[in-house]
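Single-structure report; data block below.
Yeah, one chain of the complex is gone here, protein chain that is, but the others are all in their spots.
Chain IDs A and B follow the sequence of writing; residue 1 opens each chain.
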Amino acid sequence: MGKERAGNYFEDFRLGMKIRHATPRTLTEGDRSLYIGLTGSRAVLGTAETNAQQLGFERRPLEDLLVFNTAFGKTVPDISLNAVANLGYADVRFIADVYPGDTLAVTSEVIGLKENSNRKSGVVYVRSTAENQHGSEVLTWIRWVMVHKRDHSAACTAPVVPAMDAVVPLERLPRRRYTMGVRDITAMTGVTDMWDDYAIGERIDHPGAMTLNDSDHSIATRLYQNTARTHFNGFAMAAAGGRRLVYGGHVISLCKALAYDGFENSLSIIAINGGSHVNPTFAGDTIACATMVLDKIEWGDSQVGGLRLRMIGIKDASAASIVFPDVGQSRQAHPSNVVLDLDYTIVIPRKL
Amino acid sequence: MGKERAGNYFEDFRLGMKIRHATPRTLTEGDRSLYIGLTGSRAVLGTAETNAQQLGFERRPLEDLLVFNTAFGKTVPDISLNAVANLGYADVRFIADVYPGDTLAVTSEVIGLKENSNRKSGVVYVRSTAENQHGSEVLTWIRWVMVHKRDHSAACTAPVVPAMDAVVPLERLPRRRYTMGVRDITAMTGVTDMWDDYAIGERIDHPGAMTLNDSDHSIATRLYQNTARTHFNGFAMAAAGGRRLVYGGHVISLCKALAYDGFENSLSIIAINGGSHVNPTFAGDTIACATMVLDKIEWGDSQVGGLRLRMIGIKDASAASIVFPDVGQSRQAHPSNVVLDLDYTIVIPRKL
Partner (left out) sequence: MGKERAGNYFEDFRLGMKIRHATPRTLTEGDRSLYIGLTGSRAVLGTAETNAQQLGFERRPLEDLLVFNTAFGKTVPDISLNAVANLGYADVRFIADVYPGDTLAVTSEVIGLKENSNRKSGVVYVRSTAENQHGSEVLTWIRWVMVHKRDHSAACTAPVVPAMDAVVPLERLPRRRYTMGVRDITAMTGVTDMWDDYAIGERIDHPGAMTLNDSDHSIATRLYQNTARTHFNGFAMAAAGGRRLVYGGHVISLCKALAYDGFENSLSIIAINGGSHVNPTFAGDTIACATMVLDKIEWGDSQVGGLRLRMIGIKDASAASIVFPDVGQSRQAHPSNVVLDLDYTIVIPRKL
């Protein structure tokens, strides 16, 4: 067996192929601290043990996006080492909380393949799933990514594009259990806005902004054991006339941290319905973001409700300057300073 | 209720107003590791469990300034989001050790208000206090900060400036309990200097120096969940002809870490009597510092004594080049390369 570890090219993928990614990862309080240091997250559930317990949790869960980025990183050496671009996400569901000490094991299945007409590359669709050490699913997601062919003349099978929902349907949204105690979050944040106080179509411009540094995003991306060369090899990027790209998952984390202001009482992300890294982000860019409430989800008997949100991240411009395209429009229909267009769903306490 | 989260302006503060800051924070070994990585601290009590136990502690306490910066960060969204400048500290008392797993909850009370004569801003004086999860005070401090008015024409009440001691008086200095074991610290550090070996007026030029990087101070400031825009929004700072400012608390931490050499046997900071961030610090600046012994404090029956110290930090110059102004002079009476003038009190073992 050779030891080149060149990663998979488009023609190496087969429909139905299952990959067990190397290697499982245990997350700890050390990872939480770094996550806070790298993103400035103030999410209540991740900030204090006392808060988490008062809200009905056994312990402080880890941030949803720390879990997502770690699990995502695991898939890179097998799926996207030779990627041209990460094209999109769908059906990302955060099924269960992850706690310090938990170990994530990640597997993927190839669910779609479509060669590009230029025959130089193709799009690979994968469903990936992270399980904890008890064998319980904690996170699952679809992503599709454009991958180079090793040999442009290699024959490829007929295209298969999986059916994907534009929004995670209500019946598939994870239902985590919450106690009545979750309403105490308003005393912790000092903010009274609950599910009932948000309106469909309401827009919130988050007041913060964050300038990215090369070391920040490098540390974050390494913490996730994500090996995509485009984030780390400045020499090769410069030789190709470019610069190191910031890992898109770090941009999502930064925007989510900025979106604390306006959604202080958010408990958990339960789904990412879809998303696009519209334009690349580089060190030196200052990220701001705004959120629009797309939908409100009711579960009737629950002490929480869901908010489907559209969060748009922009660089070197104010949150107020962000234009929300019509929902029907493509996520690519943005000016060149928009870096993120994410459609996701959170859970937040309801009034009695 | 709106969701702008624009922070408080000068006219929003009322004398006697009490604020419970969002949200409590649990500190862990992960935060300690980051603190060491960001500052290079070698403080004995924070470096080894075995040391801490031999010195009579149950466990390794967290660094005093990690606690201070974390607690301070909590106050920013309510007190200084719209600040022009952080003007000073007084009566900062480190009442009890904080251990990994402890949760800090921080409250503030407005104890003084004074509109500036130009009516565009005013000075807000607050007393802030951090309690642990058992409801015990661990840290208390006064700071005053110049805050913009939202509406320059807003009417303000008559000025109230609280009485503040220039130095924390002996009877209010925290008395932490130490065992006879604290003297073993000299075997750990290999340095024999104890309380008895320092003289009032003695000056120590610390040999190290530390060049600041944007990522360092950004990570530190985010770790403290400090949201002050001036540290993070490089785009807005550049638009105003400036650059991201380094959070002053990070500069204090760096100087304290450099001051290890010369005060190796220091156990704890018990007070900050006063201090000023004389000039701004930016990434790329190299910080050095020198300390003068201002006073020696005796408690008679104790195995420890106190040293009141004046630590001056300078940028892009040697520690030897620092000029200590006369004690009577204003802390602002410094050349433009002085960045910190801090008056604080440590506890250090005495000889038998």
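One rule holds in what follows: a residue touches a chain if its C-beta (ideal position, glycine included) is under 8 Å from a C-beta of that chain, and two chains touch if they have at least 3 such contacts.
Remember, predicted model here, so these are calculated numbers, not experimental data.
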| item | value |
| --- | --- |
| Absent-chain contact - pick from B:I36, B:L87, B:M164 or B:A238 | B:I36 |
| Residue of B:A6, B:A48 or B:A166 touching the missing chain in the full complex | B:A48 |
| Option from B:P24, B:G262 or B:P349 whose C-beta touches the chain left out | B:G262 |
| Residue touching the undisplayed chain, where the options are B:S136, B:T286 or B:Q332 | B:T286 |
| Selected residue (touches chain absent from view) among B:T107, B:T129 or B:N213 | B:N213 |
| Where the missing chain touches chain B, by residue | 28-34, 36-40, 42, 44, 47-51, 60, 188-193, 197, 204-211, 213-216, 219, 261-262, 264, 284, 286, 316-317 |
| Positions on chain A contacted by the hidden chain, ascending | 1, 3-7, 19-26, 28-31, 33-34, 78, 81, 101, 103, 105, 133, 213-216, 218-223, 225, 227, 229, 232-236, 244 |
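We take it that only the chains that are shown with their structure count from here on.
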| item | value |
| --- | --- |
| Intercentroid distance (Cα basis), chain B paired with chain A, Å | 36 |
